[in-house]
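These notes concern the structure reproduced below.
One protein chain is absent from this view; the other protein chains keep their places.
Coming up: chain A.
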Amino acid sequence: MIKAWFKSGLPWIWMTAGAVSINLLLVLGLLMLIAVRGLGHFWPADVVEYHYKDRQGQSSVIIGEEVDESLLHKAQAISAGLEVLNGADYLQQYLIKTGNRDILGTDFRWIQDQYIQDKTTPEDLIAVERREWGNFYGRLLAVKQNGQVIAEGAKAWPVAQEQIEKNLQLFDEIDHLQKKEMGSINYNLERLRLKQRALELKNEWDDSKKQAFAKQKLAYEEEYKVIQAELLKLNIANKCCSIVVSEAGGREISIPLNRVIKLTRPNAMSALDKSIEYIKNVIAFISDDPREANTEGGIFPAIFGTVLMVMLMAVLVTPLGVIAAVYLREYAKQGFITRLIRIAVNNLAGVPSIVYGVFGLGFFVYILGGNIDRLFFPEAAPAPVFGTPGLLWASLTLALLTLPVVIVATEEGLSRIPKSIREGSLALGATKAETLWRTVLPMASPAIMTGLILAVARAAGEVAPLMLVGVVKLAPTLPLDGNFPYLHLDRKFMHLGFHIYDVGFQSPNVEAARPLVYATSLLLVVVIIGLNMFAITIRNNLREKYRALEN
């Protein structure tokens, strides 16, 4: 019976079906893992108060969010140096985010279920999001202004919220002054210096120019002083208030309100409140700048850098890819040369991305960039302008890397356009170029779009070459700003993919940053899968359309 069954080949068919199922499960599992962990990051978790009696019999109170749990087998637990009470086979552990890094030294702590005496979620526990030292968990005692208590007990909460609101506004103003206004003045001063140097190099630096420059410089410095005075005022106003809080151990601590971003009582929130908070968190994540070595805050500069780089790349890759595809389909005689080009295209697609990075660094940055600097920016020497990794070179490198994607997609689109359309156009007296421009390319434009979208999706996720040609972990300024010439192709930029690598593997506090990395991953996955789905849909629609045309 079994023998006959094996002989029929059925079990092997089932095995192949099993392989498909495993593949599908892997895809689904991976997406779900990222989705669950990434989305969970924004939900305001309950703050739990544990009464804990540890191995040495010492009692303590622990306040924090429960972020992970693990079930260890007895043998594993003992080999990790833990004891297992009551002859249990398993040891249940929880990972608690205790925050208060300035007091405790770490953000996280594993606690064992067997030592927990009591576990409650009192409503008066607060979570404070700070600009540095991570979160604080504890209880709010009072609000102080210039050292005087202005609210205490139950009244403290609304007053604190009000004050934070004010402080955040002040902070925005200060930030604007520092980054925008002062940044702009500094930028202009630097440009002035470079201009002067350029004139000196050309031996055109004379007294009249000297005076004109000095005047301009003076004007900038005056402006600078005004802003500085204003800043000083704002900073004093910003430092007036603080909150007094008590931590799990009972110690009272004062936190200046200008260091606080958010004050919440997650345990007192209703599901609706939490949902609103959730959406706020998501928005903050997408629109804020990162804090604390990228492990906290938002990822706006990374999103911005990725989008800008990808757009530049699209501008560069589209004409190249389309021309190559047009050549292959419309102009070249199918034969040895086209075969060679197809092999070249396939090879371009198969070359490891890091090799593009190496090529980009050596050829674009050092050779092209170095020569551009020598020819056009001698005044900046020895500081490089284009002779260092930057936005332009990253885009160019990725354009080369995604070229095959555009070529293949465009070629497919061109091959689906019926010959009769071209012949009709030619028969009416159009030249080949006119046929191409007026009929073939417009019809192929959805295919070109498809290729472009796929290229963008590929470029958005590529990291290895970017590490060599322009991505940095923290860019002080965006590559696009209000200072002439607005788009700064020579600047370094941040990138979502590199952000994931950097925060997940290079940051000092990986454990704390992990949820943020999941959230970033989720964003990247959603964007890339979305782009891919979009491209596939366009392609499918296109196929339908041409099928109709052919009939």
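Please note the rule applied: a contact is a pair of C-beta atoms (placed from the backbone, for glycine too) under 8 Å apart; a residue touches a chain by one contact, two chains touch by 3 or more; residues count from 1.
Just so we're on the same page, contacts and distances are computed from a predicted model.
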- prompt: Considering the UniProt annotation of the chain absent from this complex, which name among "Phosphate ABC transporter permease", "TIGR02186 family protein", "Formate hydrogenlyase subunit 4" or "STAS domain-containing protein" applies?
  reply: "Phosphate ABC transporter permease"
Query: If the hidden chain were put back, which of A:Val149, A:Ile286, A:Leu487 or A:Ile529 would touch it?
result: A:Ile529
- prompt: Of the residues A:Val282, A:Leu320 or A:Ile421, which one touches the chain left out of the display?
  reply: A:Leu320
Task: Just name the one of A:Tyr115, A:Phe363, A:Phe377 or A:Tyr546 that touches the chain not displayed here.
output: A:Phe363
Message: I'm checking contacts with the chain that's been left out. Which of A:Ala229, A:Ala344, A:Ala381 or A:Leu487 qualifies?
response: A:Ala344
- line: Touch with the missing chain holds, among A:Leu26, A:Val61 or A:Met311, for A:Leu26
- request: Touching the hidden chain in the full complex, which residues of chain A are there? Just list them.
  value: 2, 5, 8-27, 30, 33-34, 70, 73-76, 79, 320, 323-324, 326-328, 330-333, 337, 339-359, 361-363, 366, 400, 403, 407, 426, 429, 431-434, 436-437, 454, 457-458, 460-464, 467-468, 497-498, 500-501, 504-505, 510, 514, 517, 521, 524-525, 528-529, 532-533, 536
